[in-house]
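Read the structure below first, then the notes.
With one protein chain withheld, the remaining protein chains of the complex are depicted in position.
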Amino acid sequence: MSLSRRNFLKVTGGSILAGSLGVGVKPKTAHARRIKIKDAKESKTICPYCSVGCGIMVHTFDGKVINVEGDPEHPINEGTLCSKGQSLHQIVHNPTRLTKPRYRAPYDTEWKEVEWDWALNEIAKRIKQTRDKTFKLTSLSKVKEKQPDGTETEVKKEFVVNRTDGIAHVGSAALDNEECYMLQKLLRSWGLVYIEHQARI
Amino acid sequence: MTNHWIDVKNSDVILVMGGNPAENHPVSMKWIMNAKEKGAKLIVVDPRFTRTAAKADIYASIRSGTDIAFLGGMIKYILDNKLYFREYVVNYTNASYLVNPEFKMPGELDGVFSGYDPAARKYDKKTWSYQLDENSIPKKEPALKDPNCVFRLLKKHYSRYTLDTVSAITGTPKEKLIEVYKAFSSTGKPDRAGTELYAMGWTQHTVGTQNIRAMAIIQLLLGNIGIAGGGINALRGESNVQGSTDHGILFHILPGYLPAPTATLSDLKTYIEKHTPKTKDPKSVNWWGNRGKYITSYLKAIYGDKAAKDNDFGYAWLPKLDEGMNASWLMLFDHMLKGKFDGFFAWGQNPACSTSNANKVRKALSKLKWMVNVNLFDNETGSFWKGPGMNPKDIQTEVFQLPACSCVEKEGSITNSGRLAQWRYKAIEPIGQTKPDSEIMNELYFRVKRLYQRHGGKFPEPILNLSWRYGTKDSDGRIKKVDTHLAAREINGYYLEDIYDKTADPPKLIGKKGELCTNFVTLQADGTTSCGNWIYSGSYTQKDGKVINMMARTKKSDPTGLGLYPKWAWCWPLNRRILYNRASVDPKGMPWDIKRGVIKWSLTKLNPQTNKPGIWEGDVPDGPAPPMADEKAGKYPFIMRPDGMGAIFGPGLADGPFPEHYEPLECPLSENPMSKKQRINPTVKLFYTDKNSLAEDIYANNDSRYPIVATTYRVTEHWQTGVLSRHIPLLLETVPQQFVELSKELAKEKGIKNGDKVNVASLRGKVWAVAFVTERFKPFKIMGKTVHQIGMPYHFGWQFPEDGSAGDSANLLSPTIGDANTMIPETKAFMVNIEKA
Partner (left out) sequence: MLRKALLISPEICIGCRGCQIACKEWNNLPADETKNEGTLENPSDLTPNLYNKVRFIEVPSETTPLRWLFVSQRCMHCDDAGCITICPAPGALFKTKEGAVAYDKDKCIGCKLCASACPFNIPRFDKNDKISKCHLCSDRISEGLSPACAKTCPTGAIRYGQRDEIISNSQKEGYEKLYGQADLGGLGVLYAFKDAPKIYGMDEQPAVPETVLLWHNVLKPLSYLGLGGAVAASLLHYIAFKPKKDEEDK
C-alpha cells in the first residue's frame, strides 16, 4: 500500500504515529531557516506617516518589498520604528491599492477603469473649460480712501486679480518637497487661489 | 519646531500639552525617555490619560478648550514668585517696551481689548501700539516698573487668573496646578531647560493661536527659547506637512512664507514695499528686510527667462486675492456647498473625513461638476457619491480617480517637524499603472498648456510662460520622465549672472553664473538669481563646482554632544538646528549654560570673513554678527522680528496682544467665567448667526440635549482619516473599529457597559462606536457642576473596510468654526450626547 504522508496521517490519525516517527533522529540544535533578506537589495527611505522622520531600510527582492525595518544608522530612530512605520510594506503591496485610473460619470452608480491618456486629456479639458468660464481679470476689493475732510472711508474698487474662483484644490502633505513646489506653481499658473492642505486642519 | 526631535533629550522638564507623542509621534518617546533616564520630569496635561500620560511624572487633567486659563495661571505663578529669568526677559524680549497708555485689557473692558468693533467682530488695533522715540523705536524701561511697560501689563492681565478661577474653569485640581507650575517654572534658571511639545490639541481651537502664544510668553519669561532642551515644538501631523507648508500649498502664502499677493499690490514694487518691514534700530537684523530678494528670485524660478525687469518679473501673472479675502479650508467648503466651484482637486487628502463637520463637506462635494482625486487607495472623498445618505443617481459630480505611487516607488525629499529635509530613494518600480505625483502634474501641465497653445483662451500668459524644466523633452515638448533632482535644484536656486559682493573692496565674486546658489544670503532682488523657495536655498548646492544634494547627507558626527548631527541631511534655514539660538547666549555671546552651549562667541579664533578675532562656534548661528553687547556690530537675537526681540506683547494677532481665555464655540457653560459678557473668542468668524444661515453650521451651547464635552484624537496604530492605515491589514487588526472612551461615572449614568455599541450625536451628526469604559477619563468639576468629557478618534470612514465594520468619522460631529487667526477648525472641544445603541 502506498500512501502519501499526509493521507496516511489522515487515515490513521496524527497521534497514533506520535512517538515512533522520530526514532533514530537526533534532536536538532540549529535552525536551518534561511534568513529572508539574504539576497535582498537594500534602499533607504524616510517614514511616510508622522513627522518624526525615521529612517527606514527597505529590502527588495525581484521588484518586491520583502522587508522593512528601522535604519540603525539614522540618528533619530536608531533602527527603531513604531507600528505604523513597521507596516510600510503593506502600503506598497496591497490588494486594495488603486492601480488604474478610474472614472465615475455624472449620475452613474459605478466606477469604470479608464486609460491614463483619456483621463488626463479629459481633466485638462475641464481645467481649461472651467478656467476660461470663470476667469476674473478684475475684482472688487474694499479699500480705505482718504476723504477731502481728512477722514477715511471704506470704498469698493476694481483691481486686477487674474484668477479663477471656479476651481479649488486641497492636499497634499504626503507629497515630496519637490512635488509640493511643482504643485503650487502649477496650480497658481492656472490661476487658482483656493489652495489649501492638511496644515490648515 | 524651534528645536528638533533629538534635542528633547537635553531637557530638564518636558511639558506635553496639546499633544500626545507616545501615540502620534511614537519614536520621539525615545528621546523623552532618554531625558527622563537622566532625571528629567515629564509633565502631561490632557483631558484624557493617554499613552504619553502613562509615562508622565506628573499628569494633570484639563477640560478641553481651557488651555489659556491653565497657562495664564502659570504666567501669574511665575510672575508672583519671581521665577522668570530676568536678564533674558530684559535683554531679549519686549517686556520693557512702553505701551500706548490708551491700551485697555479684558479685565477693564468686559472681556475684550481696546478697539473692539462688535459688528465687524474685529479690532481696530490703534491702541495696541508702543510709545516711540524720535527714530520710531519703541521706548524701553528696563527696570520693568512703569505701569505701561509690557511686563507690568502682563502682570496686571494675568492677575485675574487665580488658582481658584483657573481650577473652576479647567477642572484641574488646585494642587495639580501648583505641582505643574512649580515643576515647569523651575526651568527659569540659566542652567535649567524646559521644552513644550504640542500638536493639534492646541491648534484645533477657536483660540488655537493664542494657546501657543501663551506658551511662548512662558518660554520667553523662563528664558527657554533658543536653548538646547528648550523651545516650543509643534509636533506636525504628517511626514511632510512641514515641507508642504514651507512650499506654500496654502491660500495665504507662497513658498518660503512670502505672503500671497493681494489685489491692491498691483506691481512688484508695491508688493515689496508693503511686505518689507523697516526699522531704524541699527542693532536689529530685521531679516524680512530681504523680502524683495526672495520674491524676485521666486518669480525668476517659476517663470524662468520669461520673467524680466521690463515685465515686472511676471508678477502680474500670479493670481491675486481680494483684500481681506479668506480662501482657507472652512471657507473653501462653505463656498463649495454654495455652488461656487465647478472643479476640485483632492490630491492625497480625504476631506470627507478629515474636515470638521464632515457632513457639510460630503454634501458640498455633490455641488461640483468635476473632481480629481489622486490617492493610493479609494477613499470617502473620491467615492462620496455612493456614501451614506447619497443617491448616486442624483449626483452630477464627475470623478477622476488617479492612482499615485507610494514613497518607495519614487525619489524626493521630505521635511520632518524639526525642519530636517531628508532624501528618499526609489526602491521599486511603480505598482501597476500608478504614477509618481510629479508625473501626474507633468502630464496635466503639458496637456493644459497644449490646449492653450492650440486654442487660445483666457489670460494664457502664466500657463504659457511657466518654466517647467524637469527633464528631457520629446518632439511635442513633453517631458518624458520627471527628474525630481531638477526640481530640488530649482528650489535651491541658481546664479543667473556672476554675483559680486559689492560691500567688499574690491567687489568679490560670490556666485558664478549657471551654478547653484550657496544659500539665500547670496540672493539678489534684481533678477540675477532664481530661487523657488528661499528657506531651502542651500539644500542642493555647489561647492568648488561640485553639486551636492545636502538633503542626502548621512555623516553622523555630533561635535557639540547635543545631538545636532550637523552633517546628517539638511535643515532649514542654513542648516540651523535650533532656531533663535542667539538667545541661548548672554549678551556677550557666552552660553547661559556652558554644559548645553548651542553656540558660543569665540574671541580666540580669527573670523575668515572679517579677518578679525571673533567667530561663532557650535550650531549655525542666527546670523554671523557679533553678540548683542558688541557696541558697533552687535545684533539682537530674534532676527526675524523687525525689532529683534521676543514678543511677550504680540499686537500682530487678530484677537489680542495677550492671550485671554474664551470658551469654545460649544461648551457646557452659559457664560465665560473669566469675563461674563464675552463667552467665545470675539474675533472668530461665525458661520451660523441666524435662521438664514446654513443649517449645516448649527451649534448648541450649554444645551441640555448635548451636555457632554467631546474631543477627537488619533491613536498610534492609525493615521489621519485612516486611508493609509485602515487599508493596512496589520494596523486594522490592532484597532479595527471606531470607539469612544468615557468615564466609569458617565457609563453608569447612561447604563453603558464596556464593549457596548453606542451612538454619539451632536446637532450635526451621529456616529456609532464601541464604548471603552475607562478610568482614563474622569468627570470634571467645572464652576461647581459635574461635566463629563468623552473622546473619539477620527480614523474611520464608511468606505473601507467595505462592509462598514469600522464605522464612520468622528468629524461628522464637530462644528464649522475656526481659530481667529488661522481658521483651523475647532475639533478638539464640542458638545455631544452619548446613548446606548
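Chains here go by letter, A and B, matching the order in which they are written, and residues are numbered from 1 within each.
We take it that a residue touches a chain if its C-beta (ideal position, glycine included) is under 8 Å from a C-beta of that chain, and two chains touch if they have at least 3 such contacts.
Predicted model only: the values in this text are computed from it and were never measured.
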Partners of the unshown chain among those that are drawn: A, B
Touching residue (missing chain; options A:N77, A:S141 or A:N162): A:N77
Identified contact with the non-displayed chain, of B:L365, B:I639, B:A771 or B:I790: B:A771
Among A:T45, A:T60 or A:Q86, the residue in touch with the chain that has been omitted: A:Q86
Hidden partner chain, touching residue among B:D164, B:E273, B:E733 or B:E802: B:E733
Residue ranges of chain B at the interface with the undisplayed chain: 22-23, 26-27, 29-30, 33, 49, 51-56, 59, 61, 715-717, 729-739, 753-756, 770-776, 778, 805
Sites on chain A contacted by the missing partner chain, in the whole complex: 9, 14-23, 25-31, 33-36, 67-70, 77, 79-83, 85-87, 89
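Basically, only the chains that are shown with their structure count from here on.
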Partner chain B, residues of chain A touching it in the complex: 41, 43-55, 58, 60, 63-65, 73, 75-78, 80-85, 87-88, 90-94, 96-109, 111, 116, 119-128, 130-135, 137, 139-143, 159-201
